[in-house]
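Apart from one protein chain that is not included, each protein chain of the complex appears where it belongs.
Right after this comes chain A.
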Amino acid sequence: MSLGTLLRRGVIAAGALLLATPVMAQRAPEPIRIGAVLSVTGPASFLGDPEDKTLRLYVNRINQAGGVNGRPLQLIVYDDAGDANRARTFATRLVEDDRVVAMVGGTTTGTTLAMRPVFEDARIPFISLAGGIEIIDPVQPFTFKTPHTDRMACEKIFADIRARGLTRVGMISGTDGFGQSMRGQCVRVAGAAGITIVAEESYGPRDSDMTPQLTRLRNATGIEAVVNPGFGQGPAIVTRGYHQLGIRLPLYQSHGVASREFINLATPAAAEGVRLPAAALLIAEQLPANDPQRQVVLDYKAAFEREFNQPVSTFGGHAYDGLMILVEAMRRANSTDGTRLRDAIRATRGFVGTGGIVNMSATDHMGLDLSAFRMVEIRNGDWVLLGN
C-alpha cells in the first residue's frame, strides 16, 4: 500500500468519524476512565480485596445514578499481587495505554511508592489507599492518600495515656514492616506528646510465645502503660501473654488489629480492657446520632454487607473515601484535566468519609486530624466507644 493510498484512506476515515461523532455523542458520552492498581491477591489480599469490591460497587452505583458530569465512569483494575514491580508496570499501562484521568489505588506503601513517579511525571492525580506517611510527607504535587498514618495512631494513643494521668510507657513491637514503622513514629512523637519510653522489647512476626519479653516489661521499673505496635497474630499472642502474666497496666494495641478477629484470637477474657485507636467504621452503630460521620459509615456498611455478604473492613472504606473525593473534585472542576483535577482535590474541605472529615490543602494531601481516630476499649468481647 502506497503512502498516498494510506493518506487518502486516513482522510476518508477521519471524515467519516467527524460525521459520526455528533450522533455518537448523543447516544453514549465517552466514559471517564479511572485506574486502580490493587493487591487483590497475595499477602496483602485482605486489604486489596475489599478495596476492589468497594470500587466496583460504587462505580456501578454512580453510573446508575447518571455518572459524573453527564459521563459514565469506567473503572480499570489491575491486580499487582502485592508486588511493587508489577504495580509499576500496571501504572505505566494505565497512563500510556488506558489513558486514565485519575488513579485510586495502591494498596500497600511499597506499591504506592513504586507507582508514584509514573503519575507524577504524567501529571495525573493519584489517590493512594496505603498507610505510610512517606507517601505524602513531603508533599508531592499529584499524590494524595486517604488512610490514617501510624504517626496519628501513636499520637492518639499517647494522648489517651496522658488523659489517664500517665507518662511512662513500655513498648513491645513486632519486627515486621508495620511494627517497625509504627515503633519509629511512636519514638519520634513521644517527646512532643510528653511521654517517656522507659523500656522496649520486640518479637518476631511468627514468634509463638512472648512471655519472656513481657516478663521483662513487667519487671522494668516505673512503667505505667504498655503499647504494642504490631499487626497480624503477634498482638493477639502478646495480649494472651499479658493476661497470663497478670499484668495490670493499661495495654494499648494499634489500629492494625482493629477487627473482630483480633478479639477472637486473643480471647475475650485476655482482651478485656485493651484500648486501641480505630476508624469510625468499626463502631458505626455506637456513634452518637449527631456524629457527622454516622450516616456515611452506616450507609457504606449496609451497602457493602448487602452486596458481598461479608463484614465490612476499614480498608474498603479507604477506597470508598478515595473514589468519592475524586468524584466530588471532578464535579467541582467540571473537567478531567490532570492539573485542574488536582487543584480540585486539593480544595477538598469538609468531606465526610468513612475515615474521617477530610480537609486537604497545598501542604496536607491527606487532610485528616486526630479526630478521625476513635479510641475504643474492648469490654465483654466487644468494642466500646470511649467518650473522647
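The criterion applied here is as follows: a contact is a pair of C-beta atoms (placed from the backbone, for glycine too) under 8 Å apart; a residue touches a chain by one contact, two chains touch by 3 or more; residues count from 1.
Everything below uses one rule, namely that contacts and distances are computed from a predicted model.
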Among "Insulinase family protein", "Cytochrome c oxidase subunit 1", "Branched-chain amino acid ABC transporter permease" or "Polynucleotide kinase-phosphatase", the UniProt name of the subunit that does not appear here: "Branched-chain amino acid ABC transporter permease"
Per the touch definition above, residue among A:D98, A:E120, A:E224 or A:E261 touching the missing chain: A:E261
Residue among A:S45, A:Q140 or A:T167 touching the omitted chain: A:S45
Absent-chain contact - pick from A:A163, A:A269 or A:L386: A:A269
Candidates A:N69, A:T92, A:T211 or A:N359 - the one touching the absent chain: A:T211
Option from A:Y203, A:Y252 or A:F373 whose C-beta touches the chain left out: A:Y203
Touch with the omitted chain, as defined above, among A:I76, A:L245, A:A347 or A:V384: A:L245
Residue numbers in chain A that touch the chain omitted from display: 45-46, 172, 175, 201-204, 206, 208-209, 211-213, 215-216, 219, 232-233, 236-237, 240, 243-246, 261, 264-265, 267, 269-270
